[in-house]
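Report on one structure; see the data block that follows.
With one protein chain withheld, the remaining protein chains of the complex are depicted in position.
Moving on, here comes chain A:
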Amino acid sequence: MANINISCIAIIGKQNNPLYIKNFSPSHPDLKYHYIAHTSCDVMEERASMKAQDMYLGVLFSMEDLSVYGYMTNTKIKFITVLTVPDVIIKDLDMKNIFRRIHSAYVNHASNPFYEIDSQKMIKSKKFEQEIDAIGRGRAHEGGNRNSQIAPAP
């Protein structure tokens, strides 16, 4: 887990509208990640229809020094994690953990009665940003929220 270097976390809504894109690497511009997120959408839809059971979709594709992992919920919300490729092989379990935490953070945010789920607007919430930040920088889970127990994938 210590070796994983997350360079971007992106969340795409069900109409393939961007909800949240956070860039953790100083070396790549934000625009690049917008582009990656966009490309990933099609790959994810295709992959999800093949792999019926799991929300975790594994490696979607690789480009240059980046590898892109995907996770799609049944409500068609897509989570994308982009890693700078390290020397060690990344375990599926580690990635699933990361996605579970992102999913948790998203669920906590969606539980806010003032957030409109279908509004197509980007997510603007300090608490949410802090949680994603903690995940992206590999810090321990920020405490305090109820919904931190998403069921592990079978």
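The rule is simple: a residue touches a chain if its C-beta (ideal position, glycine included) is under 8 Å from a C-beta of that chain, and two chains touch if they have at least 3 such contacts; residues count from 1.
Keep in mind that, in the parts below, contacts and distances are computed from a predicted model.
Taken from the listed names "Large ribosomal subunit protein mL43", "Regulator of G protein signaling 9 binding protein", "Trafficking protein particle complex subunit BET3" or "Aspartate aminotransferase", the protein name that UniProt assigns to the chain not shown is "Trafficking protein particle complex subunit BET3". Considering the full assembly, A:127 is the residue among A:47, A:76 or A:127 that touches the omitted chain.
Contact between chain A and the absent chain runs through residues 108-109, 111-115, 125-127, 145-147.
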